[in-house]
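Here the complex is missing one protein chain, while the rest keep their positions.
We just call them A, B and C in the order they show up, numbering each chain from 1.
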Amino acid sequence: MNTLTMLAISFQPAKVWTPDTGFSLDGLGIWISAILSLFIFSFLYKDNPLYKFAESIFVGVSIGYLVGIVYHNGIEANVYQVMVSKLDPATLKNLHYFQEIKYLIQHYHSLDYWPLVALVMGLLTLSPFLTARHAWLTSIPFAFYMGWGSGVAIPANMQAAILAQLYGTTYAFSVVGASLLNGTFNLWNLLWTFVMLLGIVATLWYFYFSAEHKGWLGGGVARLGIWFVMVGFGAAFGFTVMARVSLLIGRIEFLLKDWLGLITY
Amino acid sequence: MQFFERLQFIDRRILFLFLAAALILPFFFPFQQKILITQEVKNFHRTIDSLPEGAVVAISFDYGPSAMPEINPMARAMIEQIFQKNLKLITYALWQDGEPFSIQIPEELAKQHQKIYGEHYVTLGFKPGRVAVILQMGEDIHTAFPMDSKGTRISDIPLMKNIRNYSDLNLLIDLAAGADPDLYVGYAVERYHIPFQAGVTAVMAANFYPYLQTRQMKGLLPGLKGASEYEFMVTQANSRQVTQMMASQSLVHLIMVLFILLGNMGYFLTKSYKKQTQQKGRG
Amino acid sequence: MVTIAIPWFIVLGFAGFTVYALFKPPLRRWVAISIALAVGMYMFFQFFTTTETPAGEYFNEWFQRFNKWAIIISGLTVILAVGNLLKIHILKVKKLQPGWGYSFITLLALFTMSLFGILGIQFQKEGIPWYQWTFRWLWKTFNVALDSSMFALLAFFMASAAYRAFRARNMEASLMLATAIIVMLGRVPVGDYITSAFPTLTSWILMFPNLAAQRGIMMGVALGAIATSLKIILGIERPYLGGAK
Partner (left out) sequence: MREEEISFRKEYFIGRGGGGELRRMLNRLMGGLLLVSFSSVPAWAKGWQRFPLVDIERINVFVLSVGFIFVLLYFLSRARKGGSLYLRRIAGLDAMEEAIGRATEMGKPIYFINGLDPPHSISTIAAINILGLVARRVAEYEAPLKVPNVDPMTYAVEKETVKEAYIHAGKADAYDPDSVYFIAGTQFAYAAAVSGSLLREKPATNILLGYFYAESLILAESGAATGAIQIAGTDAVTQLPFFVAACDYTLIGEELYAASAYLTRAPLLLGALKAQDVGKILSIATLLMATFFTFLAYAFLPTVQESFKEFFLNLLRTA
């Protein structure tokens, strides 16, 4: 493959307008995207108006997008549609807004009113923006949500992050132990399983604050703990480098391929 | 001495230059690399592969455009495998930015495999609430998602008629850019005992290895490397895009390691040089 | 019949309490505290009940109802995000503070995107294609480009941070450095070309020492999360009161 000719021939930037197909919104979108990306990248030099411009758009569109999608997928689907779930969707679909309201009032007895409780609670988040005196009402939905979240979090954490992890560690030892009898024993397995146990115990001990980390045992295990933690962080660091680079590659690919058309595949 | 010290403080523009070169060159001079498949990816592939025909797999799209380069190839390969094996597919998103992906990718691939919406696959769209949705899906998917992404009541969709909650699903997969797999393990796997695995960005990957050992996660696809391995397993070859991205990735890692080593060399040499001069001064 | 009425009494009781508290300021925070306590306790104990009896099913029904409410409420917290954004930026534009132009752009982007979002994702009524199309176009052009560029930026900072700040100062930093280098080389095919030890060693690191450290940290974090959750339920810690104490 002659890569150099590929470079020379295939310079086909995205087209906003062509004589055959006329104006292309897709092409325009790619151009805008590319320019905004470059604005963002200009931050590498220093903070500048172009970057600030792109950033202010970002803040606006990300929340604006959230508004649209939550309105439909959160409120329309989970409040309105649940309320009318006993009614015929085909009939509702063909009604205009006022007819629909009239229809709903007529069929008030077959509506589900439970979602309204949540809707009212949720709308209380508006209170700080409407009245300073009753801004405290906003604490009600948050209290519900946090109480709810805390209630489910306690058993879930106990089960998944503590008991299951203890079980997993113990289970590894039962497997190694059984392997002694059934002839699949491997010294490395035993050793690595032991390293795992040591690492968990040492890490837990490192984060134990009620005793001084002194002496050959206390101090030594704590030191071992921080070493294990550092190995863990090292792995995370290596992985993070990988992730950030991937994101940049993805962006460069967009610029080279979709925008400039330098590569074609 | 100056030279050693300078090794520590090479202008970052030079570093960026090297970085940019390592990133861009493979796009024009692509090279294929050997793919070594890791155990967690093999497990991931096998979990889907061992499902019987007609089994139902749900995929949760919990990532935004920022994680697109890493996770989209996973999503594509995964849905490819699911359609190849004639499994049923349900997609949804717990991150608002994941919704477009959860709709576009299955639709694209469904066209290639002649799959019919509503019979072979369903896209349920986005739902706010994360933990709330995960829990409610365990009890009743029909009330967590009253409508699909197109606005049809999901009780009217043939595929969803017999699917009430997690016990009717054969596998749950999370494609995540954040800590959502933690939530799935805590609130779905332990509570409802559903087989679960995840494809995650590399940033989060190291955190999930404990779950592999406890089998709370059947398999894991960590970052772009995981995606490339998995894609290779599914299609027996890497797509051009992933090959090129991995090539860039390789070069960039090499450059980074080189620079880190250079910096540290400078650090140590400067330190030992200083020590030597100090001793001389004392003598 | 009585059992069906009980939850209504409870819900109406809380509503009544709230209305009463509107006129009795000292009582206000107790509304929130009692709601957090009641809901938290319910969710906690529900976990340990079976659903195999009618009574258990009834317990479960309320569990589901709370879940559904949580979905709706967490959706509505978008009000808070929008409200705060509007408050800050409208003020800035009004007073023509420095940088009000950017605020204006933010507001414009917010309004355009939410308008097309609400009109564009039409569910029940037949959608107007123009809106839908524009919405998808806006998302693809602005959200995708800006979000991914913002994070792609980090690669550069990452590189310069790794080079300039990553020194083997002491034993801990050296261990981290060594692991990071092994993982960086072990997770790309190039590492395998240098020596096949890199991928093997990487797998070992991830499956044993890394697993041990992550598990230790995970257990510690879980204990912390349980403690925090308990404090929230019992009203010892009241983050939900926020500024409005």
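Quick notes on this structure:
One rule holds for everything that comes next: contacts are C-beta pairs under 8 Å (C-beta built on N, C-alpha and C of every residue); 3 or more make two chains touch, one makes a residue touch a chain.
All figures in this text were calculated on a predicted structure; none of them were measured in a lab.
In the full complex, the chain left out of view touches A, B, C.
Residue-wise, the contact with the chain that is not shown comes from A:Q159, picked out of A:S33, A:N78, A:Q159 or A:S246. The chain that is not drawn here is touched, among residues C:L138, C:M158 or C:I181, by C:M158.
Listed residues A:K15, A:K52 or A:H134: the one in touch with the omitted chain is A:K52. Residues 43, 46-47, 52, 55, 59, 154-155, 158-160, 162-164, 166-167, 169-171, 173-178, 180-181, 197, 200-201, 204-205, 207-213, 226, 229-230, 233-234, 236-237, 240 of chain A touch the missing chain (whole complex, contact as defined above).
By the touch definition given at the top, chain C reaches the unshown chain through residues 44, 47-56, 59, 88, 150-151, 153-154, 157-158, 160-162, 164-167, 169, 172-173, 176-177, 180, 217, 219-221, 223-224, 226-228, 230-231, 234, 236-237, 239, 242-243. Mapped onto chain B, the footprint of the missing chain covers residues 189-190, 193, 203-204, 207.
Everything that follows uses one rule, which is that only the chains that are shown with their structure count from here on.
Set against the C-alpha centre of chain B, every other chain centre is closer than that of C. Taking the mean of the C-alpha atoms as each chain's centre, chain A and chain B sit 12 Å apart. In chain C, 47, 68, 70-71, 74-75, 78, 123-124, 139-140, 143-145, 147-148, 150-152, 155-156, 162, 177, 180-181, 184, 187-188, 206-207, 210-211, 214-215, 218 are the positions where the chain touches two or more neighbouring chains simultaneously. Multi-chain contact residues of chain A (touching two or more other chains): 44, 65-66, 69-70, 73-74, 77-78, 82, 89, 148-149, 152-153, 156-157, 160-161, 165, 168, 232, 235, 239-242, 244-245, 247-248, 250-252. Residues 16, 23-24, 27-30, 66-70, 96-97, 99, 125-129, 131-132, 135, 143, 145-147, 153, 156, 185-187, 189-191, 201-203, 205-207, 210, 213-216, 222-225, 240-241, 244-245, 248-249, 252-253, 256 of chain B are the ones touching chain A in the complex. The touching residues of chain A, when paired with chain C in their complex, are 25-26, 29-30, 32-34, 36-37, 40-41, 43-44, 52-79, 82, 89, 92-93, 114-115, 117-119, 121-123, 125-126, 128-129, 134-158, 160-162, 165, 168-169, 192, 195-204, 206-207, 225-235, 237-242, 244-245, 247-248, 250-252, 254. For chain A in complex with chain B, the residues that touch the partner chain are 3, 6-7, 44, 65-66, 69-70, 73-74, 77-78, 81-82, 85, 89, 148-149, 152-153, 156-157, 159-161, 164-165, 167-168, 171-172, 232, 235-236, 239-253, 256, 262-263, 265.
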